[in-house]
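Single-structure report; data block below.
Just one protein chain is left out here, and the rest sit where they should.
Labels run A, B and C following the written order; every chain starts at residue 1.
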Amino acid sequence: MEITKSLMLELYEKMLLNRIVEEEMAKLVIEKKIFGALHLGIGHEALSVGATLPMRKDDYLVFSHRGVGHSLTKGIPPSQIVGEFMGRSIGCSKGKGGVHLSDYSRGVLGISGSQGGNFVIAAGAGLRAKMKGTDQVAMCFFGEGTSNRGPFHEGVNMAAVWKLPVIFVCENDTYSFSTHQKQVMLIDNVADRAASYGIPGVVVDGNDVLAVYQAVNQAVERARAGEGPTIIEGKTYRWCGHHEFEDGTKYRDKAEIEAWKQKCPIIRVEKQLINYGTATKKELKQIEEQVKENIQKELELANNSPVPKPEELFTDVYANPEVFQRGISL
Amino acid sequence: MEITKSLMLELYEKMLLNRIVEEEMAKLVIEKKIFGALHLGIGHEALSVGATLPMRKDDYLVFSHRGVGHSLTKGIPPSQIVGEFMGRSIGCSKGKGGVHLSDYSRGVLGISGSQGGNFVIAAGAGLRAKMKGTDQVAMCFFGEGTSNRGPFHEGVNMAAVWKLPVIFVCENDTYSFSTHQKQVMLIDNVADRAASYGIPGVVVDGNDVLAVYQAVNQAVERARAGEGPTIIEGKTYRWCGHHEFEDGTKYRDKAEIEAWKQKCPIIRVEKQLINYGTATKKELKQIEEQVKENIQKELELANNSPVPKPEELFTDVYANPEVFQRGISL
Amino acid sequence: MREITYAEALNEALREEMERDDTVFIMGQDVGKFGGIFGVTKGLYEKFGQKRVRDTPLSESAIIGGAVGAAAAGGMRPVCELMLADFVGVCVDEIYNKAGKWKYMHGGTPDISIVVRAPMGAKGGGGSEHSQCPEALFMHGTGLKMLVPSTPYDAKGLLKGAIRDNDPVVFFEHKLLYVLKGQVPADDYLVPIGKAAVRKEGTDVTILAYSLMVHKAIEAALTLEEQGISAEVIDLRSLIPLDLETIFTSVAKTGRVVIAHEANKRGGMGAEISAVISEQCFKELKGPIARVAAPDVPIPFSPDLEQLYLPNAEKIITGVKLVLEK
Partner (left out) sequence: MREITYAEALNEALREEMERDDTVFIMGQDVGKFGGIFGVTKGLYEKFGQKRVRDTPLSESAIIGGAVGAAAAGGMRPVCELMLADFVGVCVDEIYNKAGKWKYMHGGTPDISIVVRAPMGAKGGGGSEHSQCPEALFMHGTGLKMLVPSTPYDAKGLLKGAIRDNDPVVFFEHKLLYVLKGQVPADDYLVPIGKAAVRKEGTDVTILAYSLMVHKAIEAALTLEEQGISAEVIDLRSLIPLDLETIFTSVAKTGRVVIAHEANKRGGMGAEISAVISEQCFKELKGPIARVAAPDVPIPFSPDLEQLYLPNAEKIITGVKLVLEK
């Protein structure tokens, strides 16, 4: 497929958006405006953006805990994402989900709090598309650590046997919390596990947004054509801690972290754009300004949004709420 | 390794024992002396016997629902196995387990009622051996259908990463209840899934007891030497229904069943013994007579055994039984 | 009216709903050509094809999680069959956390319109892992509904209602009931979710039961009748929501309560029912609330021990006499 200037600029813009929103969110944790666990995807942007952008609005997205970038790329406004993490009613899940982001109007189905629950949900979404005869696909992001959970096996196998339109995208950043991949699996490539299910497995440089985009796009086309699922693995690195309660330096060498920062996926695409003469520094600067300006507005929206009304505690449990019974006590 | 006459005769004898005990048990179902689900392993004997015999008495055995042959081969007396299925106190689990056979004095740890629960238990038994520094191994039998459950993935991976002395033996009889392998997985060989875990996977003719014995023996040696787990898959067939409440003909061609009966693993070893002049027909006949005579005695023992005493209902729940509280009501 | 079995009634419910609504489909092990191990899906594969009657791999997480995904993604109504209720243990995360919480967690958007059918109970020699009645595990859950029909009529009417319901429904069928015959209309009807049925009126004591135990309770009540004790038998049918109105009305009348279920006692359904009654009907109570349930031990395989283990009419009678004496 052809890589156009507009596509490259879009990737660049979305990666910047991803990065800067997350940087802002990190600050909000320190300000105690974001509660609970925030898992930053800084460093992963070539995957979160490059693999999400090939999707249509009506495609299904299921991600892991590190899903801010994917949500942004799928089109959820920053105010609704940040607002969700702030527990405000502007949040895309009305402040009830927090890290469990979702936006059903944009096909964002959410995350599984228990890591690995997402594989089988994604298979189900793919099944829905297939049964309805649409050409939608479902995209399921996961970490290399999570590929050791049982539902990976069950979900990928079911998708394979039923030729469901699902793309499983592994964001391999070598660590699962503090645990190195070598401690928990003997093989190097998660994508090689595709062979167990008789489906293609593809390994790409997870910091090369164009490589990611192309590999995923091909898998999406394959899925839309009814040929079934693919596992795509991108090798990348998270710059920060597992979540914002630890900084990720206790179990990783500073040198290792530094080396990966040198491979920054955003600077890489920036260089590509400039070196090939696709865009000028000025153009890029302009994009950055716009992104930042927009983010500031969005953050304000989030910050000005009220917390949910007390009665919200009791709504949305059932579709038919008459079920509810709480009895006399408290 | 060398295949001696005595080994061949032992394999032959154990296979006969396996076959005839199961045939007798099938009759006991009709006589309503055996209750619940009996899953016959008739047709699987090259695997149940050939893969269990390389084990030592102190090795750990975990099997699936089709475990009568394995239990016999591991040395549990037929009376205790049949008695268990009859719910009698002679049973190896005192009549409390039924199909959940076990005999801890012989390393037989039992089965998981939820299919697939056995993979992780076996990994744990292997971990015990490894931590204690013994050279015991754990053997885990399972069906091809069950290889699609999550704990397969988790258990095999854990055993692989920790180089645990576990041998995973797949009895691939193509069907999981009524479901054909092709309906539930795209690949032909379960053993090929070994590649996902970086361990060896071996496919053998599951009706060739010598091939099974040798492959498993090699895996056992590897495990004892501290080199970790192996997946071994034997292709075989079950002659009867999934259990004794159905006869297996609703979803399988008579011709297919017949063809496999022609490949009877017992006749095969019988022929090998005679064709190579290792044993005479008369010798084999003698063995058969002895096996049958012994079985009759054992069946009588089972049949004469009393049912468990009523107070048995309440024992064995806890190691420290003082925990128990049942309150006033019933 | 014609009589059919509980299994046939369920089959009819599935057939009718699948005809009515093409978003309804079935997933489970051996539910296709084989028709399910208790025959509940018989003939549906032939009628609706493999697209809508799906034999699955032996992968319960994928079955239930897949159903949740298909429903959440929009408009599908999967009906899952677990081969045995015991196997809820391997997909608690999918039922309890995904089906039960994904609506709320996501601000109310997706309807998790799934049904999880599961055959429960001891039927003679199943042992600890093949005989369980695990309904209490889900009583504590949020966002779920739970049904436990005791008759062919209710089996059909409740299953149809469960399939049409937009919320996730856990639907337990007792293995020993599949062959029970009863009058079942050939046409479309629903049994309302959340309504109990008074199976026998009485004035001295209220016996609350569901599923197979309803029949034991009626048996007990008839014997008690001969002894001059008038027992009211209520078939709860729906555990979530519980029909508190019917329960409280009966308790107000009798002042004495026995709750009967097959599962073991501690932390069982009887606990919640007893607690809610003693909270709300304290003044009306004339004696302690007894729970007639299995003891807190795994289910023994030996059919002789199993018989000792199981609650039955006789034990219900003892329970009734106990609360009448106190």
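In this text, a contact is a pair of C-beta atoms (placed from the backbone, for glycine too) under 8 Å apart; a residue touches a chain by one contact, two chains touch by 3 or more.
Everything numeric here is computed off the predicted structure, so don't read it as measured data.
Trainee: Would you mind listing the shown chains in contact with the chain that isn't displayed?
Mentor: A, B, C
Trainee: Quick one: which of C:E219, C:D296 or C:E314 touches the chain that's been left out?
Mentor: Final answer for the missing-chain contact: C:D296.
Trainee: Among A:G43, A:P78, A:G116 or A:G155, exactly one should touch the missing chain; which is it?
Mentor: Selected residue, touching the omitted chain: A:G116.
Trainee: From the listed residues C:T142, C:N166 or C:T223, report the one that touches the chain absent from this view.
Mentor: C:T142
Trainee: In the full complex, which residues of chain A touch the absent chain?
Mentor: Residues touching the hidden chain, for chain A, are 34-37, 84, 87-88, 91, 93, 95-100, 112-117, 145-146, 148-150, 176-179, 183-185, 250-251, 307-308, 310, 312-314, 317, 324-330.
Trainee: Counting contacts across the full complex, list the positions on chain B that touch the omitted chain.
Mentor: Touching the missing chain: residues 60, 62, 91-97, 100, 102, 104, 109-110, 112-114, 117, 119-129, 131-132, 138, 150-151, 153-155, 157-158, 161-162, 315-320, 322-325, 327-329.
Trainee: Kindly note down the residues of chain C that lie in touch with the hidden chain.
Mentor: Contact residues on chain C toward the absent chain are 86, 88-90, 92-93, 96-97, 100-101, 104-105, 127-129, 136-143, 240, 263-264, 266-268, 270-272, 274-276, 278-280, 282-283, 285, 287-291, 296-298, 300-301, 326.
Note that only the chains that are shown with their structure count from here on.
Trainee: Would you kindly say which chain has the C-alpha centre located farthest from the C-alpha centre of chain A?
Mentor: Measuring from the centre of chain A, the most distant chain centre belongs to B.
Trainee: If you average the C-alpha positions per chain, which one ends up nearest the average over all of them?
Mentor: C
Trainee: From the mean C-alpha coordinate of chain A to that of chain C, what's the distance rounded to whole Å?
Mentor: That gives a centre separation of 39 Å.
Trainee: Return the distance between the CA-based centres of chain B and chain C, expressed in whole Å.
Mentor: Spacing between the chain centres: roughly 35 Å.
Trainee: How many Å are there between the centre of chain A and the centre of chain B, using C-alpha atoms for each centre?
Mentor: Here chain A and chain B have centroids separated by 45 Å.
Trainee: Where in chain C do residues touch at least two different other chains?
Mentor: 56-57, 59-61
Trainee: Where in chain B do residues touch two or more other chains at once?
Mentor: In chain B, 148-150, 183-185 touch at least two other chains.
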